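Only one protein chain is missing; all other protein chains are in place.
Lettered A, B, C, D and E in written order, each chain numbered from 1.
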Amino acid sequence: MEIHSYDFALQNHINMLTVNQTFRKIRNMEIRGALDIAIVSANSLLGVVDSDARDTKNLVAKLNFSGKRLKSARPTAVSLPNAVDYILSLANKNRNLEINEFRKKVSSGIKKFIEEQNNAIERIAEIGSRLIENGDIILTHCNSDTVTMMLKHAWDNGKRIKVVCTETRPRYQGYITVRELSKHGIPTTLIIDSAVHYAMRELKVDKVLVGADAVSVSGDLINKVGTSQIALCAKELDIDFIVATESIKFSPRSIIGAVIEIEERNPREVVGSKKFRGVTILNPGFDVTDARYIDMIVTEYGVMPPQAVYSVLKEKFGWELVEK
Amino acid sequence: MEIHSYDFALQNHINMLTVNQTFRKIRNMEIRGALDIAIVSANSLLGVVDSDARDTKNLVAKLNFSGKRLKSARPTAVSLPNAVDYILSLANKNRNLEINEFRKKVSSGIKKFIEEQNNAIERIAEIGSRLIENGDIILTHCNSDTVTMMLKHAWDNGKRIKVVCTETRPRYQGYITVRELSKHGIPTTLIIDSAVHYAMRELKVDKVLVGADAVSVSGDLINKVGTSQIALCAKELDIDFIVATESIKFSPRSIIGAVIEIEERNPREVVGSKKFRGVTILNPGFDVTDARYIDMIVTEYGVMPPQAVYSVLKEKFGWELVEK
Amino acid sequence: MEIHSYDFALQNHINMLTVNQTFRKIRNMEIRGALDIAIVSANSLLGVVDSDARDTKNLVAKLNFSGKRLKSARPTAVSLPNAVDYILSLANKNRNLEINEFRKKVSSGIKKFIEEQNNAIERIAEIGSRLIENGDIILTHCNSDTVTMMLKHAWDNGKRIKVVCTETRPRYQGYITVRELSKHGIPTTLIIDSAVHYAMRELKVDKVLVGADAVSVSGDLINKVGTSQIALCAKELDIDFIVATESIKFSPRSIIGAVIEIEERNPREVVGSKKFRGVTILNPGFDVTDARYIDMIVTEYGVMPPQAVYSVLKEKFGWELVEK
Amino acid sequence: MEIHSYDFALQNHINMLTVNQTFRKIRNMEIRGALDIAIVSANSLLGVVDSDARDTKNLVAKLNFSGKRLKSARPTAVSLPNAVDYILSLANKNRNLEINEFRKKVSSGIKKFIEEQNNAIERIAEIGSRLIENGDIILTHCNSDTVTMMLKHAWDNGKRIKVVCTETRPRYQGYITVRELSKHGIPTTLIIDSAVHYAMRELKVDKVLVGADAVSVSGDLINKVGTSQIALCAKELDIDFIVATESIKFSPRSIIGAVIEIEERNPREVVGSKKFRGVTILNPGFDVTDARYIDMIVTEYGVMPPQAVYSVLKEKFGWELVEK
Amino acid sequence: MEIHSYDFALQNHINMLTVNQTFRKIRNMEIRGALDIAIVSANSLLGVVDSDARDTKNLVAKLNFSGKRLKSARPTAVSLPNAVDYILSLANKNRNLEINEFRKKVSSGIKKFIEEQNNAIERIAEIGSRLIENGDIILTHCNSDTVTMMLKHAWDNGKRIKVVCTETRPRYQGYITVRELSKHGIPTTLIIDSAVHYAMRELKVDKVLVGADAVSVSGDLINKVGTSQIALCAKELDIDFIVATESIKFSPRSIIGAVIEIEERNPREVVGSKKFRGVTILNPGFDVTDARYIDMIVTEYGVMPPQAVYSVLKEKFGWELVEK
Partner (left out) sequence: MEIHSYDFALQNHINMLTVNQTFRKIRNMEIRGALDIAIVSANSLLGVVDSDARDTKNLVAKLNFSGKRLKSARPTAVSLPNAVDYILSLANKNRNLEINEFRKKVSSGIKKFIEEQNNAIERIAEIGSRLIENGDIILTHCNSDTVTMMLKHAWDNGKRIKVVCTETRPRYQGYITVRELSKHGIPTTLIIDSAVHYAMRELKVDKVLVGADAVSVSGDLINKVGTSQIALCAKELDIDFIVATESIKFSPRSIIGAVIEIEERNPREVVGSKKFRGVTILNPGFDVTDARYIDMIVTEYGVMPPQAVYSVLKEKFGWELVEK
């Protein structure tokens, strides 16, 4: 069906990357998307599983070492430790197997993990599209793969929706969204970021759909700056606020108290080459939307309230509270 | 002291305008600011007062006719009927005076009205600056004369404040604000419109200060689009939301149920010459901020809660519920 | 235009009623509507003004005596003391006039008052209909003259609205509303009282319009039981909640702390002749909607926020804080 | 102890029903209650377990086929797929057992499931009654077995409570509740649906107790229309809002995004044979109460917050995300 | 009836005080209560009216000079400028009268003003007591004359109320309240300041009644520290929050933007002689309760919503926006 925006060409290429190559590409941001990072890292560890080793113990040690190195490439990423720790936990659980048994079992586990990640967006689109009703007016912000897939899926299932997109200053990712959906046949409206509240009332918006950069254990959403004020508007007007995200973006480190840092980006994104003598330009990339403004999170594991993130993190990633 | 941004050069020129000239300049939007419209109209009626007339009755008739014509130049403006009706009411109250007495009394009333309008912004700045405390972090949106005057007045009185300005898409009036304040020595920070909620929390904003395009009888504020979502953010964080406006912008027609229309402006303001096939572009100029989000309105008559607009309209403009 | 539901036939008849007859008819509830009570009482005092008297002082004494008697007919009514006190205040202000002068002045004042009351509903309909926009979905409760007039007026002005009416248990006054509007050509939907919240969301209701039995000085609304929970639903969904009422229903006695009592009505209205052994049946006629849930009140004096009731009471009824 | 309202006579009869008979009775609504549907379906699958089969594989295939057929009888029911999927999951987990072992294990599992369902209401009553304090004033809506059992259980444990029941238009199920409780000795008050907010304040209601038709994965409650506005009133007055329901009513399909449809019922329920020319009558059977208005859900597994529904669905029904 | 706590003995004495004596006693805080300050100041100006003067012009000048001096005694007091400005405005309005006429008119005006102040508390008690219903549980904070008078008045009128008093750290003024009411026969409960929320729920408090130190033009209340968090608790539980205060405490200077300063008091009030090395002790005397938490203000002019303070200040004190 739909080709989702995750880059398959890149993936084929990176299937062959070693741990060191992967480490470098993540560190210098050649590989950036949360999903890409997870899959490439898993692939490079698959290479380690197939590498020479004296015995299982030795192989597990190599895996642990490689995993630790990978995780250090971008300490604040969310999908990176999730992917690595999932695999390390798999390896450590099977450390008593004979080496060939071990290779077979762990290889197959990693492949299943990669496949699940590959399928996650489509799965989310399928589940999430059921939440969309014929005639819905839906507002979105920025450009999110999960959201656009979900909207196109709903449209393909005959739901005649309309979509309102913010332009999403400073980088205008809303232009991508509006063009992608429009090309798919979906009626779209483009607004400036300041017109969200006006448009919600005037156009009688039914739902807000956004993606995620990360979700904390208490269900707070980290997403493109502007999301949190859209959520406030939605709450005031009792409009459903729905997050669509792969569970790989749930942050396990937030369980141990890690605060997700908000990146402040280059002021040039905001003002280009214009001169503003003595003026500070503050350009945060993201903001935090409190869990109480979120009605549902749609993941590949289904729909859940934001407060269920804790359970998912515990169940799905077998996260152990080991802190270094 | 401060030169406020109202255009004195224009004013001198227009002192000589007849009612017909004024009518045309307002209709074709050569004269646009709420304050300019009020003063120019009053001036042109002053001309009528001094014109030939058989007797007082005849002069009052001429004034009524001229006023009606002026009001028809821009039926949705707020300051226009306010100014004209104020003067007509003055004339009608004195209709029993002998013509010279009448001319003297009404002329002097009109001049006082004009002077009050001229002084209004400075008066607002003086009053409003007292609400600002040393060390305050203040956020503003768009570019408002009353707000910038107030901030500069506070700064001149030794209050070391910082000001956060939104860029105010699509026309970037925030650039004007940030440059004007910065030039005055006030430390400023520029943000995109989507970063309001983030900046309020991160920079610990103390107050929001905005101007007004109009204020309805129930205290609802019509101002630059984006204002209403800033007000929601301020309420969530319990930040004072203060409106600074000349009372000439209070809408008497809202007493008789008139709904203030929100102008939808040219999509080109938003996307320039970029092509978006099949995409609707919605570009509202203003939005409505509900009275319950407004803590105070600062006018030349002092500070008041938004619910007092009804009283001011009744008291100050001697508004009679005449609807045609 | 529209014949409003105030009973002209009754009025003609009662023009001839003496104070004593009026007193009895109000006490035994032959005359009940707030407007009827006000007009009939004013008419009977008009009779007193024309009656024999030694001098003005004597006539004022008769008026004061008659007024006091009338007010005692239904101590909890709101329009009764409003009407009587308005007239007594008129009389007392003119007590120094010679008797014929006095008769002329006070008669004309009373007639003007009656005329204003007669015109109030139409005036409210005219003003309020401007608040209604083409395409609006409007929900109403019970059966209110001001509301139905306003809706029909809006319809007649070409606004294509739809109206949702609650059945309004236990006496099903919603049936009257739905039939009256439907007959006028307005598309209507009937729902049970429990379906308000569902219908608001499902049908995307834009405004709630209700009448009033009384409004207190702090802007709280006393209206048909069920109104207050409709207001809660409207607030949650940010739907405008508008009250349409003659200002004669504003309660001056609430200024001096009088609490408006909620009448508990006959349980038979609820259960008819059905037997419920040992079950208490609670049948309140009205409930109280807090001012913070009310966006606007439309009166014959125009639109106002609920907090302006204090000003109106002070200004319009020249209410003196005389408590006995 | 208490005879709960679940129909044992019916159950004995249906113990003998085949899958086909069960299918028909569910489809034509002879069997309707959520609990009845679950138990009857389980019973009919018990018959399949005992039926002839070549081997375990064949028997599992028959069960899967029967289950699928049963589920198609009422696609929107909640307890039906819950019961069937629970049993199919049990069967599939044991598919490697020898056929007699399989029959023994699965039969006993189904019987335990049925017994648990049978005990659920009593268990809920026992747990929930502890939440009720001596002297409590409790408001309920419609007629719910779990709620009435809980109230009677509390009363039998010496808690002197009073209960306020809405009449619950259009079918007056409140009459059943009020009579049942009153007969049990509990002091009751009957009110119209519009008097909820009034009664809560006037009678100082302590808690609201309602049943459920379904509960979604995000903790939203689907229950008799009117419930959601009662929840709003309870929140405004900070009254605990408690749902008492068997976990069989938790909707697993909402995990995969299924929206629970609200049935619109026959207008005749509302207006009987009365004629309303040109009037639409909207008669929804249920409405949706958002999780944020619900303080606790009492199930046979204990008390939980609405956000825990996700965990229960995952844990208790071993729900696999198989979508057809 | 009741002797209110205003000190009559003091008043008699101070009747003879000159402006200079009054100035000193106010400045060194011998005279402190808002009401005392108002009355003493008015009395000393009465002395000026009776003093020698060449003519009216000279007398008005003396009054203006004296008034200015008096106001400088405590620039932050609220009742002081209110009283003085009221009298100066009276004098200036009559400046064209012949001197004896002037003395007669202004003297009588001042005496009426003093009498009104003297009667204000009783008047408030009378009005406010009507808001209290039989059986009410009322919570109060600190010790306020208007509140205790109102409660005793209600009790004397047969209303069987109960009163909950906070101890009011650090100076335990709640002890005075509880003893005064208890002595009057009213059942009282004493709680620590932290137990307000608990007591409101447990004892089912109906109303909160507090006094005022000042009320700003936007209806915000300045009162004993702790009041604002009591108001939050009351709002959460939908308990009426009522302020009882003489209108002399409304702050006219807040109209021109003056911010009411919160006095930070001696840390010894909090910790006595205990030593806390390196610990800062913050001891604010008052806090600010936002108008949106206040349901009603009871003054000698009747009940009003907090938003009506603007109107009262404009009407009652003839306040001119003279700022120096």
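In this section, contacts are C-beta pairs under 8 Å (C-beta built on N, C-alpha and C of every residue); 3 or more make two chains touch, one makes a residue touch a chain.
A quick note: this is a predicted structure, and the numbers were derived from the prediction, not measured.
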Partner chains on view for the chain not depicted: A, B, D, E
Full-complex touch with the removed chain, picking from E:Ile26, E:Val84, E:Ala154 or E:Val178, is E:Val178
Which listed residue, E:Thr22, E:Thr56 or E:Ser228, touches the chain dropped from view? E:Ser228
Tell me, which residues in chain D touch the chain that this view leaves out? 126-131, 133, 292, 295-296, 298, 301-305, 307-308, 311, 315
Footprint left on chain A by the chain that the document does not show: 217-219, 254-259, 290-292, 305-307, 310-311, 314, 321, 323
On chain B, what residues meet the omitted chain? 201, 204, 236-238
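Assume only the chains that are shown with their structure count from here on.
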Could you tell me which chains are in contact with chain A and with chain D alike? C
Using the touch rule from the top, work out which pair, B-E or D-E, shares more C-beta pairs. B-E
Chain copies touching (chain C, chain E) - same or different residues, decided at half shared: different
Nearest whole angstrom, what separates the Cα centre of chain A from the Cα centre of chain B? 46
Just how far, in Å, is the C-alpha centre of chain E from the one of chain A? 59
Going by residue number, chain A touches two or more other chains at 236
